[in-house]
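I have placed the structure first, in the form of structure tokens, so that the comments after it can refer back to it.
Just one protein chain is left out here, and the rest sit where they should.
In this document, chain identifiers A, B and C correspond to the written order of the chains, with residue numbering beginning at 1 in each.
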Amino acid sequence: MTSQNPVFIPGPTNMPEAIRKACDMATIDHRSSVFADLLHPLRADLKRVLKGDTAEVFLFPSTGTGGWETAITNTLSPGDGVLAARNGMFSHRWIDMCQRHGLDVTVLETPWGAGLPADRIQEALSADKEHRIKAVLATHNETATGVVSDIAALRRALDAAGHPALLLVDGVSSIASMDFRFDEWGVDIAVTGSQKGFMLPPGLAIVAFSPKAMAAVETAKLPRTFFDIRDMAKGYAAGGYPYTPAVGLMNGLRLSCRMLLDEGLENVFARHHRIAEGVRRAAAAWNMPLCAVDASVESDTVSAVRTPEGFDSTKFVSHAAQSYDMAFGVGLGEVAGKVFRIGHLGSLTDAMMLSGLATAEMAMVDLGLPVKLGSGVAAAQDYYRQSLAQQRMAAE
Amino acid sequence: MTSQNPVFIPGPTNMPEAIRKACDMATIDHRSSVFADLLHPLRADLKRVLKGDTAEVFLFPSTGTGGWETAITNTLSPGDGVLAARNGMFSHRWIDMCQRHGLDVTVLETPWGAGLPADRIQEALSADKEHRIKAVLATHNETATGVVSDIAALRRALDAAGHPALLLVDGVSSIASMDFRFDEWGVDIAVTGSQKGFMLPPGLAIVAFSPKAMAAVETAKLPRTFFDIRDMAKGYAAGGYPYTPAVGLMNGLRLSCRMLLDEGLENVFARHHRIAEGVRRAAAAWNMPLCAVDASVESDTVSAVRTPEGFDSTKFVSHAAQSYDMAFGVGLGEVAGKVFRIGHLGSLTDAMMLSGLATAEMAMVDLGLPVKLGSGVAAAQDYYRQSLAQQRMAAE
Amino acid sequence: MTSQNPVFIPGPTNMPEAIRKACDMATIDHRSSVFADLLHPLRADLKRVLKGDTAEVFLFPSTGTGGWETAITNTLSPGDGVLAARNGMFSHRWIDMCQRHGLDVTVLETPWGAGLPADRIQEALSADKEHRIKAVLATHNETATGVVSDIAALRRALDAAGHPALLLVDGVSSIASMDFRFDEWGVDIAVTGSQKGFMLPPGLAIVAFSPKAMAAVETAKLPRTFFDIRDMAKGYAAGGYPYTPAVGLMNGLRLSCRMLLDEGLENVFARHHRIAEGVRRAAAAWNMPLCAVDASVESDTVSAVRTPEGFDSTKFVSHAAQSYDMAFGVGLGEVAGKVFRIGHLGSLTDAMMLSGLATAEMAMVDLGLPVKLGSGVAAAQDYYRQSLAQQRMAAE
Partner (left out) sequence: MTSQNPVFIPGPTNMPEAIRKACDMATIDHRSSVFADLLHPLRADLKRVLKGDTAEVFLFPSTGTGGWETAITNTLSPGDGVLAARNGMFSHRWIDMCQRHGLDVTVLETPWGAGLPADRIQEALSADKEHRIKAVLATHNETATGVVSDIAALRRALDAAGHPALLLVDGVSSIASMDFRFDEWGVDIAVTGSQKGFMLPPGLAIVAFSPKAMAAVETAKLPRTFFDIRDMAKGYAAGGYPYTPAVGLMNGLRLSCRMLLDEGLENVFARHHRIAEGVRRAAAAWNMPLCAVDASVESDTVSAVRTPEGFDSTKFVSHAAQSYDMAFGVGLGEVAGKVFRIGHLGSLTDAMMLSGLATAEMAMVDLGLPVKLGSGVAAAQDYYRQSLAQQRMAAE
């Protein structure tokens, strides 16, 4: 059922064998001290990965979507104002969730491919004299378009407007792969999952609350039980959980954090940048622009590659899957049929990435796209070997 | 971190190795047809396990608690009436969830150790002339007290009262271990999880809706997104999911269903009864009554054993864990300190169960309880070998 | 295909999960430095387990039988004299191998159940004035009879006779479970395998040579290639192997050594003694004598239990396997049909051992043996809990 090839979807990502073995764990008693001995150091490690000394970290047997719901239901009340820019499918879905939970969302429509518009957000906040907006939603990395946004700029926008809204950040496809600074950026809630930068199977939502967000929990009126962090916090204080925890995934996440921290977060980010840059050079060699409008918003975890006008990019993804047993990401929403996506996050080597690029080339040529076999590979090889040589020299 | 001993908590249960290997799966593209090829047969198999031809089955990366939330948020609206009897910790928690979601719960207090009172439920329903009660909650097997209730009797109560309320059943610690008849009993929503009778790690909520429950979804006003079965149903129709599915667990669940169906559900139930009966005979040999008030409500998945007056049963659980590396369940809520629980569900052999009973005896004697070493073991051995001999004879 | 029950054959033994995971390793290049980084520390650890600072340790993708062949073909020449006592099936097989390789074996017939006769060995050596005997074979633990012999006494016998023969010791079912002192006992070659005390799958022969044995290699004329330690030594010196090594098993063995050394060898031996003593007390409660003639030769790794006259012990083993899915060892050779064997070595807990004893009781009662259910279990429980309590007190 599984392939020997790596996957190049933008998550779930390829899993290191050691992490898979850590997840594949025999049953323990989750009400025993063995569990507490796992839980507390894990939460501490996650704060380090988030660069969030002030954060309270919660883990739910769920996904990033559940993390979003945790963020809004624990801090907001029906009718509360929320401000969000829509620049892709994932920002869209979070907005949709808010609307379905009875929040009053002000949507700033933003071109797909552009980053979140800090200036327009500042404007909207400044205009909100009565502070009806209680939260600003921000998708750090739009997985649909391969666009990373500047969260520090959003914080500056909030501060410049002198607005007390909470800053809620979706870091599902950025955290543990690209720099994320919970404390420094004044993030109030960060949401992520197990299945991207943490290189685990899906099944865990990871949510971090600032002290200000913790304070908002007391007055939030949206109903919640499964995602209620008050139950979770009470459980943690007693070394336990309000229901059955996903122990194996938590054990794997512990190892993942240790691997990330042992490698060094900055090294992890640099590694993602290297791999990503090779992919971008390959796309350039193919004469295919990225969905990202300029280099400043290019994501180091996923690239959305625009295929020529008139070509259905979904065909490429199907053909690569059927003929070469290799998974790339389809375009979603507004860019469906117009882009295909190459995920380059998590556990990847140069060789794995080159196998993805080489296979993409074969599939594109099969479908008549004007791509020269080996051209993108050569561009990536050239970058990989030179950057590696520089690393070696720097290390000497 | 894990022990070589089996666990005897009432779930998560001991996992067969083949199921663990099926869960430990390399990453696949959950938007590809490979996933659809897993999803649809799995949902069909689950209907067989539930004896629910009419059911629509949904799977959430969550737990049984999330399954409860799925049940109520998809069918009820703020202020709706709910009727529930409280006879243990898990019925209590579901009631609490309803209250926190703004439902108007009529609670029938019931002794811990007793089954759900069909007669009083019928009375309450008959009294509700205006049909303000929209749902009856029922915990099929109270894991806290080791008590199984008669769901068919509840259906008769509803019918006798001519009441249109939905019948929502928590089958977390019964389904796949004890007989459960979704269609025949007129269950409207059944909730269970992966980590008990299905012998998987925690992380999946399994929720089945009757056509009547499906109809209620359209008008239900409680906010939900993560647990919204409309998104789920839409995803399934397209062979996909509204967010990232827990593919490995679903792959393991597929194998679990096949193992259960290959063994034959009635054989699975008989096996659980055999193992349970040995435990009950051991408890009798120890002169320790069960929490269950009489034999008619004794659960075949968990036994709550009452320790003598003045003895703190939690000590027993701690001592067994620390000295013998063996996990039993503590008493919860009203019976905390008064009972310890022996889980005997999922994947267990006679030999495994006897190791649990023998270890319990050592721990009890260590703590001064008036138990004769080998006495409970002998009672269970006697039952196990004779019932096995009868099986062999029957098979010849 | 596998059972959830532990096995109670005298090896291969039950494997800790961590060791299985260490063995289950992706392919590496065994000609790279990664392999050397595994090989050398592993050989060093094995010397510690053997208490053999002077030993050269060799690892063959093979079994204990291959280890025997390694011992004789690397040190002896056709026609060389060998002295051996035959007190069970495994000493018999080694003698047979020597004869098939053209060695001149003097066999001291010894009752099955007795230990190796140091006095008669000394006599035979003293009589060999011309030193035609080049090697004395000794089976440290006769797995067929559950008898451990005194290797130090054999060394004294050799010394007293002033005889230069090599002392070749089969420690397959003793090493890593019972005390073994390569240097102190003047052992010249020790042979063992991966699948007993080391708790690994079968597939590795582990053979240690003293300096004197290494010297004998130069003149030994028996043909060998696969088992030639000269090729092996040459490979090791270059960080490699003369052919393809069983890398996964070696990786598992590395972890096994670390686990044994971390626990402390004396603790490992004491643990085996505790578990074994419980089994012996159970056998006494059943009124069934051991094959071992007296307490001084009772093995801490395997007990051969004599069944009553007229009862075919093989039936017991078959019945336990078929009805209870539990594996015990049959009697071999002279004691076939007269004993069954309980392996109690490797990775076992009290609870696991009690499950074996309880199952043995059921099987015996099924077959009409005069055993009281729970009697052996109670005797073992009593010993286990009291000895554990003493350990706890000693630790305080």
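In this text, a contact is a pair of C-beta atoms (placed from the backbone, for glycine too) under 8 Å apart; a residue touches a chain by one contact, two chains touch by 3 or more.
None of the values given here were measured: they were computed from a predicted structure.
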{"item": "Option from C:249, C:290, C:305 or C:335 whose C-beta touches the chain left out", "value": "C:249"}
{"item": "From A:44, A:127 or A:388, residue that would touch the chain that is not displayed", "value": "A:388"}
{"item": "For subunit A, the residues touching the chain missing from this view", "value": "2-6, 14, 16-17, 323-326, 347-352, 354-356, 358-359, 361-362, 365-366, 372-375, 377-378, 381-382, 384-385, 388-389, 392"}
{"item": "Hidden partner interface residues of subunit C, rising order", "value": "1-3, 7, 9, 11-15, 20, 23-32, 34, 38, 61-66, 68-69, 96-97, 100-102, 193, 195, 201-203, 222-228, 242-249, 251, 321, 327, 329-330"}
{"item": "Missing-partner contacts on subunit B, residue numbers", "value": "17, 21, 26"}
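Convention: only the chains that are shown with their structure count from here on.
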{"item": "Residue-number overlap at the subunit A/subunit B interface, same or different (half cut)", "value": "same"}
{"item": "Whole-Å gap separating subunit A and subunit C, where each centre is the average of the chain's CA atoms", "value": "54"}
{"item": "Chain centre separation (subunit B, subunit C; CA means) in Å", "value": "46"}
{"item": "Residue numbers of subunit B (touch at least two other chains)", "value": "2-3, 14"}
